[in-house]
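All remarks here apply to the structure that follows.
Every protein chain but one is kept in place in this view of the complex.
Chain lettering (A, B and C) follows the sequence in which the chains are written, and residue indices restart at 1 in each chain.
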Amino acid sequence: MPILLILSAANLFAQSAPGNVVKYHATINDVKYVYASVPPVARLKPGDILDTNTLDCFGNVIKKPGDTLSMVKGDNPLTGPFYIEGAEPGDTLAVKILDLEVDADQGVGAFAPGFGALNETNYTPMLHSPLPEKIWFYPVDHASNTATFQALDSKFSVKIPLHPFFGCIGVAPSAGEARSSIVPAEFGGNMDSPEASVGNTVYFPVNVPGGLLYMGDGHAVMGDGEVAGTAIEVPLRARVQLNLIKGQKINWPRFENDNAIMAVGAYRPLDDCMRIAFTELVAWIHQDYGLSELDAYELLSQVAKIHLNEMVDPNYVVVASIEKKFLPPKKN
Amino acid sequence: MPILLILSAANLFAQSAPGNVVKYHATINDVKYVYASVPPVARLKPGDILDTNTLDCFGNVIKKPGDTLSMVKGDNPLTGPFYIEGAEPGDTLAVKILDLEVDADQGVGAFAPGFGALNETNYTPMLHSPLPEKIWFYPVDHASNTATFQALDSKFSVKIPLHPFFGCIGVAPSAGEARSSIVPAEFGGNMDSPEASVGNTVYFPVNVPGGLLYMGDGHAVMGDGEVAGTAIEVPLRARVQLNLIKGQKINWPRFENDNAIMAVGAYRPLDDCMRIAFTELVAWIHQDYGLSELDAYELLSQVAKIHLNEMVDPNYVVVASIEKKFLPPKKN
Amino acid sequence: MPILLILSAANLFAQSAPGNVVKYHATINDVKYVYASVPPVARLKPGDILDTNTLDCFGNVIKKPGDTLSMVKGDNPLTGPFYIEGAEPGDTLAVKILDLEVDADQGVGAFAPGFGALNETNYTPMLHSPLPEKIWFYPVDHASNTATFQALDSKFSVKIPLHPFFGCIGVAPSAGEARSSIVPAEFGGNMDSPEASVGNTVYFPVNVPGGLLYMGDGHAVMGDGEVAGTAIEVPLRARVQLNLIKGQKINWPRFENDNAIMAVGAYRPLDDCMRIAFTELVAWIHQDYGLSELDAYELLSQVAKIHLNEMVDPNYVVVASIEKKFLPPKKN
Partner (left out) sequence: MPILLILSAANLFAQSAPGNVVKYHATINDVKYVYASVPPVARLKPGDILDTNTLDCFGNVIKKPGDTLSMVKGDNPLTGPFYIEGAEPGDTLAVKILDLEVDADQGVGAFAPGFGALNETNYTPMLHSPLPEKIWFYPVDHASNTATFQALDSKFSVKIPLHPFFGCIGVAPSAGEARSSIVPAEFGGNMDSPEASVGNTVYFPVNVPGGLLYMGDGHAVMGDGEVAGTAIEVPLRARVQLNLIKGQKINWPRFENDNAIMAVGAYRPLDDCMRIAFTELVAWIHQDYGLSELDAYELLSQVAKIHLNEMVDPNYVVVASIEKKFLPPKKN
């Protein structure tokens, strides 16, 4: 496994010259619904900062009680793609998330029949009748940084602190594939990872020239597993910085911050998500931090963290991580 | 689903008269290797406190470099069973964990061929040759409450803060079954749940008269997933208080503390662990806190926590939880 | 893997002296509901023939329209156990099925809420309401060897040719376990394998002195997967011959007849059933027929047969097989 990711996120972005700021405003007229090789909406250089926005997963059409999911034109409209100059297959794209703001005064949660972890779905079908469609509206209080859950079947309500992140962030897939914006896989995509939030860097394999970065499906906050099928869905205003690690290849997306390294497993079933995330994490530790594979395996058995992001999309997502304080110094 | 667990752990133990303290010292001569209906080693009344100890998962025989797993007579020797007066099938047994101390100056981690999340096992066999047996010794520093990982293949070492818990805690199974001490299931057992630690109450269904509580497999600390197959394995000194909820039946183990309610799914594969834990949690919220099932489902989609305990035993274990601050007041 | 099963079923039973015929008649008063080490109902020597009978999976209580599953005292009542003289842990027990007759004029199929491959169950729970209980009665015509399906919601009926077999056949488990009669696993049990029929020999690991053979849950015929949860359930009259392969250990049950060798995988999920059945089959071919493991793997890729027996019990069952005509001559 030729995995060598020697530069840390910190170094990577510290070393880069202060980049230009590229602004791009997305509307429903120019969003995309697949991760694919199509003409970019903008081009950036490594080190550049991107100021942009994303629509919510419903294309911003669910606004008030009485609105229904039949009004949605397409799920998870994506902003992009953005072409990164110099990115070639075999490189790694680094996206540091600098700022994310909820771009609305309310969020939306929806139970859609055939989607969710505790009911029949397209891929776990059963003979039961579907549960009924339901929509919850969450007023957002920007001052207190909370959204309010209001029960539909009782008067109960409660405030929930916000943690905004991209539900969708990914690049054009390999092998000429084009994948729906509801799918997470090797190219990232609909990972629904709360790790895609401010302070973290996310790495993707570059599969096509320019990499072609897409973002969307903003979440104001989400529980582990996203069990009923949606988070508190919101449009976002976003600022990210792009960078490139030339000639270094990864197989699956990764996250990193000052405190931890985090490997993504995005497939199906959960047992295989776990195997993907942890073999990637063992390889990362072995390559960049120098522990033998078996020592890394044992150490993870004592200090690993698992974040089960979601079990509702066409593939499921697990993030396995270790705090850097438990690791040797990085090689080189 | 006749689930009604109206008493909270706090109330339950507050209401009970100050109980007797029953002391029981376990040795290798009187441990058990199955959860089953056998004569108890001691009898306690609801409210009583049990002071006891457990051997490590190897029966305390792995002591120094050169020792091998072939020296182990049986995995996960269990202390017990303890008979709780008045416990009848259909009741719920509550075990509040008051104190747990590591009862040794070192812990042991071991990779056993055929056991682990990232290698061939008895139940996920492959044509690959097994990885080699390895044993790591972890010096325990009681003053700093840490254990030290020492790499076998390099000079690296690092201190790990302790969080002691019972890897095994469970009761006699239903339907006349007897289950090996390496199995977790409806009766609890080898759940490897870090939730089985000081400050938490664990609930079990009572399946036979007296309930018959067993404990063992102490862990000084463990990473999520217990991926290489063991934690830092230690003997424990333990103090727990027992109580009974008469006439209230649960299907799977549960945990509770002042801040959260936590439901266990202990089966296989992980997808089904998730479904078990979350349908139990929805039912718990619906029954005891009064939200409709769909409101509970949606709320969990925004604030649930998932703790993937282990993916290495004959069944896997997931704990799904919600903080009480997000729930309505408990009914009654 | 120390698997050496040199004697073929044919030789094994040909070599044995003509055995005694032991008769045992089971009634609802002496059936068992767990596979466990309990006093036997009869003792046989290797080579002996057993004439006995089994009740249907409902204990023969479902007799006419209006009867309900609430009348059933226990699922899968078992005839036995039978002690085989000389059987010791590490041996292999061989059971050749000589004759099976449907012992009733009708069979019963039932959909029980919480059981089945296409609906929520105890181990794949969902928030849907259970599907309703339904019972189908199948008149049996002994002359034409058929049973008749009669639709409940229309006038359609159709005859189905019979293929009687034991849904349950197994021995006392290892490690002191006792397992419910609805569970299949390493000890056999509720395998729901149509391979447990006349002309086939089934092999089990001997885990306790005497082996302790149990049988029950007769099926007049069953579709692959047993998807709605039951077959055409009937009592059986049975004649089997017992034999012993001393000092040869198998890990999982196996079937054999003149034409094929068949390995059982009985766990969960199906992916792991497949891995168990096929690694066992590769090992069997390698040990007894002398192909290298990789040659056996490749040959199976071209000529293997998979029989997915059931996906409804607490564990699922797959049988992987190869016709002997594709194998080298057996060693020795």
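Some notes on this structure:
As a working rule, contacts are C-beta pairs under 8 Å (C-beta built on N, C-alpha and C of every residue); 3 or more make two chains touch, one makes a residue touch a chain.
For clarity, every value in this text was computed on a predicted model and none was experimentally measured.
Within the set C:221, C:238 or C:266, the residue that contacts the chain not displayed is C:221. Among C:21, C:71 or C:303, the one in contact with the hidden chain is C:303.
Touching residues on chain B toward the chain that is not drawn are 118-120, 125-129, 131, 269, 271.
For chain A, the residues touching the chain absent from view are 33-34, 36, 122-127, 175-180, 251, 267-269, 271-272, 275-276, 279, 282, 293-294, 297.
Seen from chain C, the chain kept out of the figure touches residues 109, 111, 116-118, 131-132, 134, 136, 149, 151-154, 156, 158, 160, 221-232, 269-271, 274-275, 278-279, 282, 290-292, 294-295, 297-306, 308, 311, 316, 318, 320, 325-328.
What we mean here is this: only the chains that are shown with their structure count from here on.
The chain occupying the central position, as judged from C-alpha centroids, is B. For the pair chain B and chain C, the distance between C-alpha centroids works out to 34 Å. Note on chain placement: the centre of chain A and the centre of chain C lie 47 Å apart, centres being C-alpha means. Measuring from the averaged C-alpha position of chain A to that of chain B gives a distance of 33 Å. Among the residues of chain C, those in touch with two or more other chains are 125-127, 269, 271.
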